[in-house]
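Note that this complex is displayed minus one protein chain, with the remaining chains in position.
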Amino acid sequence: MADLIIFLVLLASGYTVGRIAERRHYRSIIAREKDMANVMVFTNRFPPLTQRASQALVTGSVVVSEDYFKRVVSGLQSLFGGRLRAYESLLDRARREAVLRMKQEARDKGAKMIINVKFQTFSIPGRNPNSFGAVEVMAYGTALTPR
Amino acid sequence: MEYHNPQPPEGINVSQTHPLLDFLRLLGGLLVIAAIVFGALALLADRLAKYIPFEKELEISSRFAADFPAPGPMSAYLQELADRVVAAQDLPAGMRIRMHYVDSSTVNAFATLGGNVIFFRGLIGKMPSENALAMVISHEIAHVKLRHPISTFGRGLAIGIVVAMVSAGSGSDIVVRALGNAGLLTALTFSRSQESAADADALRTLARMYGHVAGADEVFKLLQEESTRGIGNLPAILRTHPLDQDRIDAIGRNAAANGWPMQGPTQPLPEEIRRLAEKPKE
Partner (left out) sequence: MLLSNLEIVPGQRIVKHLGLVQGSTVRSKHLGKDIMAGLKNIVGGELKGYTELLQEARQEATERMIKQAQAAGANAVLNIRFSTSSITQGAAEMLAYGTAVVLAE
């Protein structure tokens, strides 16, 4: 009985706090994306030849972990197969955050364009073999500063 | 060549379902499937249990024969009373009942594999008469006669395999633990229909032994008292013993239908037994 109560308490707090944190993060992401819209990102490998520019490698990375509610829902979902909706939003946030951090680093260097952007995702396993642990998302590219 | 970076619209890489609804839908689906699977396994185990010969049960139980408490005056008395009950109960050939006694204040008794029945001091101390004790003994012997222990054992095994399969495939330890606990609960106890069947058989035996069924409902009135002193009144569905009032009523109906008188002379427990059973709690 005590087990069940602890589980429900964790679930409820994971749900409420997680929802609030997620909404807040999304609002911050959307605001910052509007702000950084003038630093452009492309996956092209060749820079536009019309300008002379100095280049630098810029990266942005973030490590995210899920909350208890997402873990339980995804556990149930993975029994039935299909899309794990809880993790989709988590990774979307992580990726956009990584790109924003990369843009910030480029802006600090005075750059207006980042090309050859690539993503790297890898998961850090948790303590028991079945738990999620954490996921690191890294975005990196070459920032071009017009000379 | 122009370079632009228009902002992509929200919601393409995320699904728009409300997480709580999602969760409830998944949980509901899982519970339905679990109920069907566990229910089917229980039915199957019940049907198949009859085909396992009693000798196999004896083989299994002989392996933990060393764990049973040593015989003594109490278990000798219980064995003698049980033999009288067996004479009235129509056991199939080859089935032998062995009574064991545990000196503990727990108010309980149960039947396990191989015809072994265990009684606790606490229960014996509460019995108002030998008739009542005979009723409880007969109830446990009925479980053995109807092969309930082996059926529960098989059910537990089948559920264990299902849980192991789910744990191999699931990505979350929480879900696995929850299913494991649910499975364990199903496997540890006799189902309510099994208890009712044992009640009916025991009543018939009691009537045959004494000519009347006085003492039968006293047992359940006692258990009813015991349980209301416990964790309050759980709703009936959560308790595996059919509500004690239901059992008392069932006994009344059964006795009336078969013409067994509810009143009659009852024999008290032997003096020495009562003394041993009423030792102060440790």
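Order of writing sets the chain letters: A and B. Residues in each chain are counted from 1.
Basically, a contact is a pair of C-beta atoms (placed from the backbone, for glycine too) under 8 Å apart; a residue touches a chain by one contact, two chains touch by 3 or more.
No experiment lies behind these values; they were computed from the predicted model shown.
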item	value
Which of A:Leu11, A:Val41, A:Ala111 or A:Ala143 contacts the chain that the document leaves out	A:Val41
Per the touch definition above, residue among B:Val166, B:Leu206 or B:Val219 touching the missing chain	B:Val166
Interface residues of subunit A (partner: the chain not displayed)	40-46, 74, 77-84, 87-88, 91-92, 95, 99, 117-123, 129-132, 135
Where the unshown chain meets subunit B, residue by residue	1-6, 8-9, 12-13, 165-166, 168-172
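Here is the rule we use: only the chains that are shown with their structure count from here on.
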item	value
Distance from the mean Cα position of subunit B to that of subunit A, given in whole angstrom	52
Subunit B to subunit A touching residues, read off their complex	1, 3-5, 7, 10, 13-15, 17, 19-20, 22-23, 26-27, 29-30, 166, 169-176, 178, 181
Contacting residues of subunit A [partner subunit B, same complex]	3, 7, 15, 19, 30, 33-34, 37, 40-42, 48, 50, 69-80, 83, 85-86, 88-89, 92, 113, 128, 130-131
